[in-house]
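Here the complex is missing a single protein chain, while all its other protein chains stay put.
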């Protein structure tokens, strides 16, 4: 049992640290408004600089501009970037999830066209999977892609919860090509440019009032056949690759939201009365234990990754723990501080407003617990009423049931 | 809004109180060991005395020896008996649930033969419904009743969770007469004597070590056709009547277990350090509010009953609240007192041991929440895999699934 | 034994529902987050409905009703997030009436709009009267009220302070006993402190020898005013819970996932049933508080604290659960669910906070036990 670097890792860390030391004067502010074009541009430039220094796409193969390194090195870079108080790469979604998917399923042309600009921040990417009626049940996407006579596709539908859409150049979209097949069997993945006729991007405001996500509307938006990734009607398999990398990215950056026990203890500890109140201490102790556990869970995940194991669905439990512990922390801090903690300018008001949305982001807790209960513990599945039914029929049935 | 008696109720209460004052010297101890025959006999004699004075079977029609009164009068009697610190009737199950069922569904012969001795405690009754594989899913009983050539029935099977079986004269048993029908359609209710060839009663010990319940085994136990209650293959409907009266009985006696906020506060308050500990106070305050709520819920139920309304499944929520608040109280008191609260002679150790069994008694919380969600809130039902399938096939399927 | 509403009470409740239905209060609650001027002015409605005089005796121009009746009105306000001043006004009117104050008739007529500067009565552990502090867990000393009625001191998070015409200040006299004084708003310094829920006007109030009129009320009445505030806040929360429950049930029937309505899944069904359980427990305690307020004053502190605590837990749970049931869309600005969540967040920390109410349940139980032993 060892949390220390091997000599090779220590040497790598030293290099990263000294590069950051030498270059951090060029880094933009670590946080900013995603609507601020100047800040976003400075983040792009910084990503380019990181990529040039070999500090972006660490786990990508060398032939695509990556470093061919392992998850431990990725974590070392993450840790050093955090210690240096500089931002990391802008396009976490592209480099962490979508790039690897293109590497796995894309054509040679796609790889050579898209991966380089993605890595350097010249073209930011977004993920166009979720829809208003396809959240936890992602395979229920209704966005249609209809083949034109010239072989191109016309895409029509609505995507939602799209991070970074407002400044992305490209997106990876999951759309239905064959509605008469079973819902998993009629989907196709496409690369779509994020501008042109037939695409509308609209910010989606959260409880806090900030637009953390976007809605993206497609109306007969035409993409050429060469933009298909992973084969027509094979989109579900392609999407699973993205989801696997999403799990991996989350597994490597668990404390990314800043939900740390020491930070919450500091907030509570600023009130002398709270510091010696047994009830406050009990609540703080409980949530701190949860967050400390998540930190060591991420080290366990990393150990497994470094032995070549892929994290299973149980890694999603860390997200459940984090969100619920942070909710408990928000309640506690606001109980201690009082209504003043709910001032719109307070970091705690922001956190309290942000967390309810985070709770169902990436799939509800209920779906996650189903998956873990069945795949990890081997518990029997729930009856599935949508099994083997063509998607179009399924939709008709739902409409009928609601109107009944 | 009024918690006071009407003048008529007040007069009734005065009569009950003065009778109890005059007679309480004859009452046995309020608590004792259900295995102590002398104490049980004294409880029978006391029930007889109560019945003679018109204080048992208050809501039974007068023609069967009851008083033809309403639920409010029943509650007044319950309250006065509790205030006098004397025990109530011994056969709560018979008089509260089984007698009313016989009144509703029994033959004239059954009514004239059984109701009198039941009311006076000469013959105590027990309810033989639950089985090892038929708890929440009560209609899944496997106990068979096979018709003999002479029209009598031979009963074979195992019943469980049978209160009072060890000193009961009769039981009402739910048994399967037609296994090839759907599970709700092939059941019949019988009156069975609790002794004779082919019946074995065995105490079932709980966590505390006490035998709160019994298992009852039947092996070709013969009962005549005249013992059928409510018609052959009509047992499910008959059972539902018993369950409705069970809900009603529980609704009228919510504080019967002694799980009261003042009692728990007194236990906690004996420790000076605990009295001023904010965390202890918070936990006590929360569970006390729950128990106070249950008290006023029972007044609401009573208000509804006195207007002729029958309590719906939501009345089961009071049991959920009570059990969980009492569990919280046990945890709190033992946290305050320390391991000494777990001494086998402590009332708290007994309560802590008793509650886990009470939690699933009368159906699990999950089933109750399903029922309330569907019947009270109108939420859509879960898919039912046993719908319309003959009981015998259903069993075969289960066996197959487990061995797979 | 009768815990049902009287015909008059049902009429009062239905009239409140009808009067409030004329405004789009929930929509306004969202718009007012960015532009407070979008809030409808309900004052004339409140006056016309006779709510300002609800707790004022008939001989002083009011309706002479009980706490429970006022709770029914607040419940309707809570259902639609109506921005009324009743939570501060009604306890103030109660003290004015008990003190036989000259302002009663003006309050009943809607010419004066008083609010209570509430102070928490002494408990089993602390001997003094305390008020809300602007920040932090420790509570502040209640204002000092001189023999001539003048007031010195301050209190934070006072309901309706920005718009009130008078403050009924609860504090302590020179001997440290409870006292109350009526101060004109112009004699106080008021700092707007509205937070997070735009429908709830709040202010920090301070008095520097502000002239006032002493009220002839005793400690029991002062304590009752505090507990009345708890009961009214509980009732308002209970109303909000009901709206959350209705929204959740509706959506759970309509929304499908994996080929089934989401309400058919136990995780959703049981969570919603838990909202119902908490709602019904709170409702039972509303009856307890109403009954004690009327017939059992020595238990009003326990009953009102238990009700406020229980209704607060119910609202915390229901407002979060409502968002969960709705999934991501329930956490967006355009959805109504966050407005009920905002209300829950603020309610939890007003008037001593729900935690303080829970603590007081224990305190009242211990005190009753000590009294029984003495």
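For clarity, chains are labelled A, B and C in written order, and residue numbers in each chain start from 1.
Quick note on the criterion: a contact is a pair of C-beta atoms (placed from the backbone, for glycine too) under 8 Å apart; a residue touches a chain by one contact, two chains touch by 3 or more.
Keep in mind the model is a prediction, meaning the values are calculated, not measured.
Novice: Specify the shown partners of the omitted chain in the complete complex.
Specialist: Hidden chain, whole complex, touched shown chains: A, B, C.
Novice: Using the touch definition up top, pick the residue from B:151, B:209 or B:308 that touches the left-out chain.
Specialist: Considering the complete complex, B:209 is the one touching the chain left out.
Novice: In the complete assembly, which of A:59, A:158, A:238 or A:321 touches the absent chain?
Specialist: Checking each option in A:59, A:158, A:238 or A:321, the one touching the absent chain turns out to be A:321.
Novice: What residue numbers in chain A mark contact with the hidden partner chain?
Specialist: 1-5, 9, 72, 75, 261-262, 265-266, 268-269, 275-276, 278, 280-282, 284-286, 288-290, 292-297, 299-300, 302-303, 306-307, 314, 317, 320-321, 366, 369-370, 372-374, 376-383
Novice: Give me the chain C residues in contact with the hidden chain, please.
Specialist: Chain C touches the missing chain through residues 265-267, 270.
Novice: Mind listing the chain B residues that contact the chain we can't see here?
Specialist: On the side of chain B, residues 130, 132-133, 135-137, 140, 160-161, 204-207, 209, 271-274, 277, 279-280, 327, 334-340, 342-344, 349, 352-353, 356-357, 359-361, 364-366, 369, 382, 384-386, 389, 394, 397-398, 401-402 touch the unshown chain.
What we mean here is this: only the chains that are shown with their structure count from here on.
Novice: Point out which chain occupies the most central position, where each centre is the mean of Cα atoms.
Specialist: Going by the distance between chain centres and the overall C-alpha centre, it is C.
Novice: With chain centres defined as C-alpha means, what is the inter-centre distance between chain B and chain C in Å?
Specialist: One centre to the other, that is 41 Å.
Novice: Measuring from the mean C-alpha position of chain A to the mean C-alpha position of chain B, what distance in angstrom results?
Specialist: A distance of 53 Å separates the two centres.
Novice: Would you pick out the residues of chain C that each touch at least 2 other chains?
Specialist: Residues 253, 260-261, 265, 268, 355 of chain C touch two or more partner chains.
Novice: Can you tell me which residues of chain B touch two or more of the remaining chains?
Specialist: Residues 278, 280-282, 380, 383 of chain B each touch two or more of the other chains.
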